[in-house]
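Down below is the structure, laid out as structure tokens.
Note that this complex is displayed minus one protein chain, with the remaining chains in position.
To keep things simple, chains are lettered A, B and C as they appear, and every chain counts its residues starting from 1.
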Amino acid sequence: MAVGKIGMVGLGRMGGNMARRLQRDGAEVVAYNRHIEKAQELAQETGIQAAGTLQELVEKLPAPRVVWLMLPAGAPTAEHIHEILPLLATGDILVNGANAFYGESMTQAKEVEAHGVEYVDAGVSGGVWGLQEGYALMVGGKPEAVAKVEPFLKILAPGPDKGWLHCGPVGSGHFVKMVHNGIEYGMMQALAEGFAILQGKTEFDLDLAAVAEMWRYGSVVRSWLLDLTAATLHKDQVLADIAPIVADSGEGLWTAQAALQQKVPAPVITLALQMRWASQGKDDYAAKLLAMMRNQFGGHAVVQEAK
Amino acid sequence: MAVGKIGMVGLGRMGGNMARRLQRDGAEVVAYNRHIEKAQELAQETGIQAAGTLQELVEKLPAPRVVWLMLPAGAPTAEHIHEILPLLATGDILVNGANAFYGESMTQAKEVEAHGVEYVDAGVSGGVWGLQEGYALMVGGKPEAVAKVEPFLKILAPGPDKGWLHCGPVGSGHFVKMVHNGIEYGMMQALAEGFAILQGKTEFDLDLAAVAEMWRYGSVVRSWLLDLTAATLHKDQVLADIAPIVADSGEGLWTAQAALQQKVPAPVITLALQMRWASQGKDDYAAKLLAMMRNQFGGHAVVQEAK
Amino acid sequence: MAVGKIGMVGLGRMGGNMARRLQRDGAEVVAYNRHIEKAQELAQETGIQAAGTLQELVEKLPAPRVVWLMLPAGAPTAEHIHEILPLLATGDILVNGANAFYGESMTQAKEVEAHGVEYVDAGVSGGVWGLQEGYALMVGGKPEAVAKVEPFLKILAPGPDKGWLHCGPVGSGHFVKMVHNGIEYGMMQALAEGFAILQGKTEFDLDLAAVAEMWRYGSVVRSWLLDLTAATLHKDQVLADIAPIVADSGEGLWTAQAALQQKVPAPVITLALQMRWASQGKDDYAAKLLAMMRNQFGGHAVVQEAK
Partner (left out) sequence: MAVGKIGMVGLGRMGGNMARRLQRDGAEVVAYNRHIEKAQELAQETGIQAAGTLQELVEKLPAPRVVWLMLPAGAPTAEHIHEILPLLATGDILVNGANAFYGESMTQAKEVEAHGVEYVDAGVSGGVWGLQEGYALMVGGKPEAVAKVEPFLKILAPGPDKGWLHCGPVGSGHFVKMVHNGIEYGMMQALAEGFAILQGKTEFDLDLAAVAEMWRYGSVVRSWLLDLTAATLHKDQVLADIAPIVADSGEGLWTAQAALQQKVPAPVITLALQMRWASQGKDDYAAKLLAMMRNQFGGHAVVQEAK
């Protein structure tokens, strides 16, 4: 099936695999990456066309062009937009697939639309598994703009009619993706707490990998996150060499902020984020002060920081 | 395949369907229910044998007997055990499939074993969907006792080699089931909070059923609980006629208690339980007192309870 | 002692008593209120001078003027600032005593300073008890501006050398007040939870007023909030006529937002706010959805909303 041409800007972990999947399933991908080698390697591997410059990328696409930016949110995305915008023509479509804050996307859209170019925000979920299983795609933008991106969404998604959604106006795609990640924080924390309780019940000497594996079928908690948990526990359930530090990207925070702004209680999502921060030592000052308070009123010993 | 005979005691929502699945897939079920009509109807429908009394049930089973109790935890289960125990012989096996507290099961096991009967605790997950999709089964007991139950576990589970696990000694089955439900509380709360945030973002006018449906494929939060959420949102996403009251059964509480006893922080699971309690009005006294405190220091108006 | 003259704009619950305390202890107060009657009554009662217009208020003050705005944050304060600013002269000082968001105060300060007028933000704590016990005052602004307000701060505070602080630059006063209120939310919630646990222990039939009264002396939790709790429990500890609804003003929210922005975990303060919101029904959608999820997987009954 002739799906048409799409420009992919940014060939990192996400963009690279998305280009592969698009090309594999019938789209013609023109790809650009700041370090041209990545684009050339991908061209060799998959038959996509590598563009040495954004100018070249734009020239290789028929109007109205669909250019998908798959770059880190913030400065990298903004810089590429500023660079490519003057090269695009009225009616072209710029898709921002970054994990961007939806409010920022709404501002960005106005800027892009002022040049006559359409803006579509696309939240992309699927991580390193997306190439194989397809990506969940949450898209915001005007109906006519999204319609032009639709053929590519149908390839990227797990199926032509599933796993992608035109959520609403510009911003709504990144908003839905943000909430998706907030839910993910809460679910992950719930799973981790549960396995920590199992692990602490030493008298039963439970095989956590076997428990996780068993829950994958027929249980109420069966889920993709459980599948991943089982996979990691099969490899190692002692975790002796792993530091107890959980990173966070922006979206858990944005979800907690959105909930506060809307005055919707989201205690579990918020707490899942705060526990990650605690694991990073961000509650150290509070803990030190608590230790000193205890010392003040009860004469309790305080642990001195090792030098 | 000749799987053998099993006695099923209790033909409620869970026990009835488990009997159906067992009989359908090759086991011979002898079923007893306090109200005999249920057993007779099931016999008519499925070809199982109905037993009018526990005595009759025991007589219809070949030694060593496998009797599966599928009754509410607590008194109903205990009463049936007291009634059937004198009818059983050394080497027979009693499976307790209730949502029982694992500590209670461990005590019960000693009582049963004192009669020479083996005790197996089986946590059963799957709810109203188990007949069709199979049940996740978490089993505790001595290896030789569990081995005799195994043929039936292989039928009840989603597959002969998946969805069931001999977790460890007596008590471990109900313990693992308890933690499973604790995780379930946390995951459900995370999902509910996320959809509440989406629902509160009125300017995007999101179709929550469509969002849930889309997330079912390729997203990180895809899960059975999301499948159910999508199903319920497809029917109604306004929920105008539903009271905002979330019931809880014992297992969320037991998980929170186990975490406290082990000194393992489980803030998200615990909070998910506390939010359910808040929805039931169990925090009313605290809220009233807070309203009065605000009134005391700030002269803030207090809402009088409607008479 | 000749303290000098101050203009007080806004004679509500807070401003009225602050004017009383200032006039009582040696300051000369010129007071303005949109509804002139309040100013006239206060003049009659206390000997302050009532001003019929902001123009009159300004004229009755010697340069450099100190004008203290004690109005609701947001529009009312902003409107009065716009009205009075053209009437003021270079070197005059405008004190904003509202419970304002510190970021807004910082913006406002720039606007005021552009007219040559100095801006001081003052967080005021003390509620209805301030007249008698003095107000805690958290002040932000340039040192020379705060110095001119200092004589009045010394009267308003519980003592000339205690209960007031020049915290730092403009904004810092309202920031410190904001965090003060955040802590207040957490402390109140801790107290309320504790008394709810006592109240739930029916077999001990505890006299909660007597417990609160006893804790006021020698205990670790002795505090002003406990004093107020004791006072309210002495009057009524059943609270049958009080609705379990706890209002919130902006500052708990702002504190939670500031913590998120700084990536400082503040789980207890945030949760205290979320529990208030839950008491207001702001978690209803989540609770409804949870009830429906339970219904989906377990066939559990859902409570229908009463019509």
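Operating definition for what follows: a residue touches a chain if its C-beta (ideal position, glycine included) is under 8 Å from a C-beta of that chain, and two chains touch if they have at least 3 such contacts.
Remember, it's a predicted structure, so these values are computed and weren't measured experimentally.
Here the chain not displayed is in touch, across the complete complex, with A, B, C. Across C:Ala89, C:Ile197, C:Val238 or C:Ala301, the single residue that touches the chain missing here is C:Ile197.
Across A:Phe152, A:Phe195 or A:Trp254, the single residue that touches the chain missing here is A:Phe195.
Considering the whole complex, the residue from A:Leu54, A:Met70 or A:Met275 that touches the absent chain is A:Met275. Among C:Trp215, C:Trp277 or C:Phe297, only C:Trp215 touches the chain that is left out of the view. The set of subunit B residues touching the chain not shown comprises 220, 253, 256-257, 260-261, 263-267, 270-271, 274-275, 277-278, 282-283, 285-286, 297. Seen across the whole complex, the unshown chain contacts subunit C at 125-127, 130, 133-138, 140, 157-159, 162-165, 167-169, 171-172, 175-176, 179-187, 189-191, 193-194, 196-198, 200-201, 204-207, 210-211, 213-226, 255, 258-259, 262, 264-269, 271-272, 275. The omitted chain makes contact with subunit A at the following residues, 13, 127-129, 188-189, 191-193, 195-196, 199-200, 224-225, 228-229, 231-233, 236, 239-247, 267, 271, 275-276, 278-279, 281, 283-300, 302-306.
As a working rule, only the chains that are shown with their structure count from here on.
Of all chains present, the one whose mean CA position sits nearest the global mean of protein CA atoms is A. Relative to subunit A, the chain whose mean Cα position lies farthest away is C. For the criterion of most C-beta pairs in contact, the winning chain pair is A-B.
Interface of subunit A with subunit B: the two copies contact each other largely through the same residue positions, with over half of all numbers used appearing on both sides. Each chain gets one centre point, the mean of its Cα atoms, and the points for subunit A and subunit C are 41 Å apart. Each chain gets one centre point, the mean of its Cα atoms, and the points for subunit B and subunit C are 48 Å apart. Between the CA-based centres of subunit A and subunit B the separation comes to 34 Å, rounded to the whole angstrom. In subunit B, the residues touching two or more other chains are 127, 189, 191, 193, 196, 200, 224-225, 267, 271, 275.
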